[in-house]
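Every protein chain but one is kept in place in this view of the complex.
By letter and in written order, the chains are A and B; residue numbering begins at 1 in each of them.
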Amino acid sequence: MTSRKELVAAIYQLMQTSTDSKHLAQHIAAHLLDQRGTKEVGAILRELESLRLNRDGVLEITATSAHALSAESKAAIKALFDAKQIIMHEQQDPSLLGGVKVRAHDRQVDYSVRTRLQRLKTGAN
Amino acid sequence: MATQDLTIKELGADIRAAIEKLKTRPEIEEAGIVTRIGDGVAWIYGLRNAGYNEMIDIETTEGGKVTAFALNLGDDEIGAVLLGDERLVKAGANAHLTGRIMEVPVGPELVGRVVDPLGNPLDDKGPVKASHMSPVERPAPGVLDRKSVHEPLMTGLMAIDTMVPIGRGQRELIIGDRQTGKTAIAVDTMINQHRQQTGVINIYVAIGQKLSKVARLVERLKREGVMDQTIVVATSAADPASLQYLAPYAATSMGEYFRDNKQHALVIYDDLSKHAAAYRQMSLLLRRPPGREAYPGDVFYLHSRLLERSAKMSDENGAGSLTALPIIETQAGDISAYIPTNVISITDGQIFMETNLFYQGIRPAISVGLSVSRVGGSAQTKAVKSVAGNLRLSLAQFRELAAFAQFSTDLDTETKQRIERGQRLTELLKQPQYSPLGVWEQTALLLTANEGVFDGISIEQIKPVQAALLSELHKQHKKDMEKLNQGDKPDDKLKETILKAAQNVVKSYEPKAEKVKA
Partner (left out) sequence: MSVLHFVQIIGSEAATGAGHAAAEESTGIAALGLDPLAILAQAGTFLLLFWIVKKFALGKIVQTLEKRHKTIDDGVRLGQKMEAEQAKLEEKVEDELRKARTEADKILAQASREAGEVVKSAEEKASEKVDQMIADAHVRIEEDMQRARKALEKDVLSMVAEATEIILEEKLDEKKDNNLIQRAFARLRA
């Protein structure tokens, strides 16, 4: 039975060498099913993110906005973080009304209009 | 302009200020994600800078928040115990650190209120507007900040005040099986603080009790006029284990406010067995390794850090005190079980309640042999001390002989006398509920009993004679009794007065001798 840390290290190694991500994903899924560790997927991915950041300086961020982000906006967002390489995943959620919510590993910046209006309503700081 | 006048201008200013606050620039904040939730525990990924017992706000889908506090700080996730409704929290919710540890409102504004461990009111008297907040967990005062216990805390129960005296700043455990009168002792002690106008603030903590019992108790306290100097911190069996776990700590913080402000407080934990069970539940759900009887390994520390906060402060620190009366429920009288032995070793003595004494009609059902006060005479009023010296010994001798007497009919005079005296003392020490006795009453009764004045009357007449004697002394020698109530040792003249009054009362109760025919 491999520990999560060992598994994450192994996946990281494979990511360095593999070119076919679908094939890699199938392998990992099969292994997890075999080990009955499918519930660990979230934790594995988070640890993988952390490993990549520490070893390669690669940071993956998720930006959620109400409208599509312009290039300038993306640049402004990326400029917040200090990493060798920043990979941005974009999502759109019209319910945010405006602004953007950026999540990076264990940090977040929530500048969405919806959250700020929510704070106004609840009186929260 | 009167403060009660609400102007649109003021309201508008407040609203504008609230909006302005939102114009602040965005901040990068540490955020965690709830990975799973269940049984009152949220497991959170992230928040690497979380401190032990730090409060965490978890966002709900409606935009509100639920508070939790971090108890398990693991490598990759944090176990946080929820203080609110777990149904509002979903997996994937964001969690933020607050930078604060668990705090409760403290201060004189809480006196007379019934609250939960978070300071929320449970009576219908509106929100508690306390001026101070205090952390739930605080370090106990050090050795140099304390003074030895020397002031008495009178319970009003003769059996306790004479043989197992309690002092201010002491921890005295009340231990016994269910339905043996443990809570009754605590309630009578609270009532006595009011009757004797001692100024001691009572704090009663109900941990996992039936709410009907708490309601009855509050009603009784109101009827006796004690509620005006009492705080009730209540958690029921239906409350989450986290609240039951916090209750005694929150109550102790409330008591510490008075202790540190030159006042005296009495805190009653009813009961710590349920507290240990709630902590066991939380620890098992947090996946901490179980030890003996499935309790976690730090269950001793759970109670020791709680009870060490009850202390008598030195004069430099205000000379205040916090006295603790923890209650432990045993099963089948087994005081050698895990939790009872833990708490016995922490406290400064115990009052052991026996079931068979209770059913024999000896109430309070205190086992004189197994009960002890490690503070002893230093915490006893001089008046009571002067008459209580031989009581324990007399009762111990009586107990030895009573068993022997059942099997033997030929007893010598001395043995018979000891048995008679012991029976009378036992009868004298019985006391009805909600009827605490003052210093002068206890002193007068014991003095009379020691001098053998009651030896001539039957046991069934002890109580009527007691009532008659106290009534007589109160009517005829009120000033002397008020002086005796101050606590000083009675002088010979006063003793004589009491004995004379007793002899007069006893005369009318003595069995009449047959007239000799001329």
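In this text, contacts are C-beta pairs under 8 Å (C-beta built on N, C-alpha and C of every residue); 3 or more make two chains touch, one makes a residue touch a chain.
Everything quoted here is computed from the prediction, not taken from an experiment.
Peer 1: Among A:21, A:38 or A:70, exactly one should touch the missing chain; which is it?
Peer 2: Answering carefully, the residue with contact to the hidden chain is A:70.
Peer 1: At which residues does chain B meet the chain that is not included here?
Peer 2: Counting over the whole complex, chain B touches the hidden chain at residues 3-4, 6, 11, 14-15, 18-19, 25-28, 126-127, 129.
Peer 1: Could I get the residues of chain A that touch the absent chain, sorted low to high?
Peer 2: On the side of chain A, residues 65-70, 72-73, 76-77, 79-80, 97-100, 109, 111, 113-114, 117-118, 120-121, 123 touch the unshown chain.
In the analysis below, only the chains that are shown with their structure count from here on.
Peer 1: If you look only at chain A, which of its residues touch chain B in the complex?
Peer 2: 42-43, 46-47, 80, 103, 105-111, 116, 118-125
Peer 1: Which residues of chain B touch chain A in their complex?
Peer 2: 18-19, 21-22, 26-32, 35, 45-48, 63-65, 76-77, 94
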